[in-house]
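Every protein chain except one is present and positioned as in the full complex.
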Amino acid sequence: MQKFEMKLVVIIAEDELEPRLTKEILSLGARGYSASRVRGEGWHGARKSEWEGENVRIETIVPEPVADSILARVAERYMPHFAVVAYVQTVGILRVEKFV
Amino acid sequence: MQKFEMKLVVIIAEDELEPRLTKEILSLGARGYSASRVRGEGWHGARKSEWEGENVRIETIVPEPVADSILARVAERYMPHFAVVAYVQTVGILRVEKFV
Amino acid sequence: MQKFEMKLVVIIAEDELEPRLTKEILSLGARGYSASRVRGEGWHGARKSEWEGENVRIETIVPEPVADSILARVAERYMPHFAVVAYVQTVGILRVEKFV
Amino acid sequence: MNATQAMFLSLLSPMVLAFILGVIATRVKSDLKFPEELYTALTIYLLVAIGLKGGYKLSISNLSDFWRPGLAAVALGVVIPIVSYYVLRQFGKFNVWNAAAIAAHYGSVSAVTFGEAIAFHDTLKEESLRAAIEAGAVAAGTAADAPAALAVYQAQGLNYEGFLPSLLTIMEVPAILVAIIISRLQASEDSLSSDEGGTMGDVMRELLAGKSTLLLIGFLIIGYVSGKRGWEQVAPWFDAPFRGVLTLFLLEAGLVTGRRLEDLKKVGPFLVGFGILMPVASALAGILAGKLTGMTMAGATVLAVLAASASYIAAPAACRVALPKASPTYYLTASLAITFPFNLIIGLPLYHFLAVKIYGL
Amino acid sequence: MNATQAMFLSLLSPMVLAFILGVIATRVKSDLKFPEELYTALTIYLLVAIGLKGGYKLSISNLSDFWRPGLAAVALGVVIPIVSYYVLRQFGKFNVWNAAAIAAHYGSVSAVTFGEAIAFHDTLKEESLRAAIEAGAVAAGTAADAPAALAVYQAQGLNYEGFLPSLLTIMEVPAILVAIIISRLQASEDSLSSDEGGTMGDVMRELLAGKSTLLLIGFLIIGYVSGKRGWEQVAPWFDAPFRGVLTLFLLEAGLVTGRRLEDLKKVGPFLVGFGILMPVASALAGILAGKLTGMTMAGATVLAVLAASASYIAAPAACRVALPKASPTYYLTASLAITFPFNLIIGLPLYHFLAVKIYGL
Partner (left out) sequence: MNATQAMFLSLLSPMVLAFILGVIATRVKSDLKFPEELYTALTIYLLVAIGLKGGYKLSISNLSDFWRPGLAAVALGVVIPIVSYYVLRQFGKFNVWNAAAIAAHYGSVSAVTFGEAIAFHDTLKEESLRAAIEAGAVAAGTAADAPAALAVYQAQGLNYEGFLPSLLTIMEVPAILVAIIISRLQASEDSLSSDEGGTMGDVMRELLAGKSTLLLIGFLIIGYVSGKRGWEQVAPWFDAPFRGVLTLFLLEAGLVTGRRLEDLKKVGPFLVGFGILMPVASALAGILAGKLTGMTMAGATVLAVLAASASYIAAPAACRVALPKASPTYYLTASLAITFPFNLIIGLPLYHFLAVKIYGL
């Protein structure tokens, strides 16, 4: 079975950002995303409960150029002010049409 | 420490499919899986609440041939009719016996 | 945009271990982690409800040497006695300072 | 009580106002949201409470009064989806799958709308007793279930039948089956066992084992079997707090409806009109059916509400399995963002008003 | 009330029927499921409610009556796991770890079974008062806590002691410790501080800080300290709704039990037999211990239920830490899929019947 290469971008950020981030992602060309709630620790201390805020983990499979623009946007608009971590990986997928 | 290469298959699908998908995965040779609930958007619109349905994210570490047959099965039986996304990655693991 | 390579270590283990594992991870040099709850099946049978116990999925982005020591620690102290799965991947990240 | 009063009585109930607050909250982009688990918990509570109380009431009521309204309920459950399907195909130009799925929703019923209808009638009863006391017709301090109070309700047709929750249960399933059968016949291909959607057996199982049907039927039987003694053990949890819990649920329903409102543009004016006029027509049929089968006015009004209400628990789950090609945007928006608020805010007092006219009370 | 009546009274309670409905739901593959969080919330509610009420009752009861039954409870908590371990090793051929883990579960107690036993006795009291009123022995309208009513309960041995929840608390921990000690001695290696499982200190901490023990002991003390005044402030939430909440909890317990039923084949007939006969034997010991230490018949029955019940909150958590080599399939299936339903459905009226015989009432 033929597989195609795509980029998987994962963003972990404070959950208040979820609506803004997903809007950005879709407007930059992603055709979908998946989001779930995660706890975490990092530079900004522990974010492990409703009182302190929690994080959202957003993953989206996109073509490489879209991945780059998402990362650039996150680096520019969010990283300076918010608790955000982002990374990118290569994944194999089956149906290219679904993601471009 | 010696690491071995395995495939990590991730399937994101509507949560009603969870029992069927996990049964398929185990019957195709996977020795285990992990599943969690995710929200999402994609071709089939938003799946972000109990009313609209939500998604399940299933990940399983398997040898390459098993990964291929899982992807083939998903592509054949589920993708045409359901909201499903699947991808595969390479991961390093420690104890081969656990996954074959 | 310049990206740097880091290791992403993922540990899936019984949820009682969460405090111990996160303490280990941070003490071995990780600067942060994210954790979420997952269900699962594996050698130790099904862990899908509060009665049987559930699992935690911890992911942490770290430099390669830290990744190695985390995996070694998990293999030595936890794998023999507990339901644990761990794997490592390579990821691209933006700001190296955040993870070292 | 005249129509305007009843309208206000309904509109100013904490339940309806909570629903409106929920809609407003999404409009002002509030960060208020209910965890999924709370929604599920509230749903389970409401279904169990409705089932248990219905079963208990059934255990103390006269079953021989039941079979005619029961048949009427089944008939409504068969006719409404057929008419709906025809209207949606013919005038709405919907494709087979969407027409069938929407028809399934309108033929089936909404347990929460039912709950609100019961709450509304309980308030009407309390008001009529209060008025009678003020008018000196009954002694002050008459208990709500004293014979004198029952006579007051009786005279105003408010003494609704104990078996109403059984009608709710009866009407949940048939319409969905009818709609699916129509769609399969119309698609003129025997896809009953194809991969395109579950087989008819799958669908039946899904429907009967589906959580709303299972809880309603299950606790109806439990309530019936454990009778008065059983009911008294659990009433402090499932009876008195019911309207309070319903208030929380409707707040959440308002939040979901508010998010759906944006989809109104997508579904177009036809479906909006359908989502308002079809319930009114069904309600009329319900009142007439109730009168013909000898129900009280309140009973007929509740039957009308059942006929008018659109399912949003059982039907969406069934359609996802049986009609995967139908678009949730249509059926969820119609039932949740149009018909549900309409019934809650305008429909309930309107159907009461129509029933008063038809019964001449 | 004869044995058959008590049997039906128990069987037809909404609580037991909800449990059965839960089991049926999994058998028909219903999509009904409780969110984890709801399960946790219900557990917290039940433990807090049992603890608070127990503490309050303790604060108004005579402590000098308490020490004998208290000692009896400890004795049962020590003897039952020893006997269980011996039986499981000798006749069941289980390995050290599994035998110890199962023994720990059977020596410890189930708060929910306890709750149902209390609910059952409250219903018995209500019934006996009703019967006395019908027989004309007491005046109609006698309040449930009026002296005349108390005399009726007294005569039938139903006036159970206020300190019973304290016995529940007392019996939670010792059996688990005993079983762990046995296993470590038997494994004839001093692994008390090895990596194989927690040290004995870890285990003690885990047990005493474990959520069920902590909530029970904590709220027992809170209830005791805040007394009648405190209890009245929270009773509308923790007292009256108790049986209703228990109904929801048992529905969920039925779902879990139903999923476990498939494991019955895996554990084999011996464990099935053990899961039924051991509780009956323990219950007998419990009734006798109760009678010897001067408890009321109802109190002895509840002590029997405690002896017969198998833990599924505290013990599994402890065994995961202290006996990681034991297989959850055995201990969870035995306690949850065999003993829990047996006690709930058959055990409770059976132990009541045995107590009536032994007490000659």
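In order of appearance the chains are A, B, C, D and E, and numbering begins at 1 in each one.
Everything that follows uses one rule, which is that contacts are C-beta pairs under 8 Å (C-beta built on N, C-alpha and C of every residue); 3 or more make two chains touch, one makes a residue touch a chain.
Here the structure is a predicted model, which is why all the values come from computation and not from measurement.
Although one chain is omitted from the display, it touches the following shown chains in the full assembly: A, D, E. In the complete assembly, the contact with the undisplayed chain comes from E:Phe219, out of E:Phe219, E:Phe274, E:Phe342 or E:Tyr359. Residue D:Ala119 is the one among D:Ile44, D:Ile80, D:Ala119 or D:Ala300 that touches the chain missing from this view.
Only one of E:Val28, E:Leu63, E:Ala144 or E:Leu208 touches the chain withheld from this view, namely E:Leu208. As for the chain not pictured, it touches chain A at residues 14, 16, 45, 49-54, 77, 80-82. Where chain D meets the chain that is not shown, the touching residues are 9, 12-15, 17-18, 21, 24-25, 28-38, 41, 119, 123, 126-127, 240-245, 247-248, 251. In the full complex, the hidden chain is touched by chain E at residues 35-37, 40-41, 44-45, 48, 52, 205-206, 208-211, 214-215, 218-219, 221-223, 225-227, 229-238, 241, 317.
Please note the rule applied: only the chains that are shown with their structure count from here on.
Think of each touching pair as a link: the shortest run of links from chain A to chain D has 2 of them. Residues touching across the chain D and chain E pair largely diverge in numbering: under half of the numbers involved belong to both copies. Averaging Cα atoms per chain gives one point for each, and the point farthest from that of chain C is the centre of D.
With respect to chain A, maximal separation of chain centres occurs for E (centres as means of Cα atoms). When C-beta pairs in contact are tallied for every pair of chains, the largest tally goes to D-E. Among all residues of chain D, those that touch two or more other chains are 36, 40, 317. In chain C, 36, 89 are the positions where the chain touches two or more neighbouring chains simultaneously.
Pairs of chains in mutual contact: A-B, A-C, B-C, B-D, C-E, D-E.
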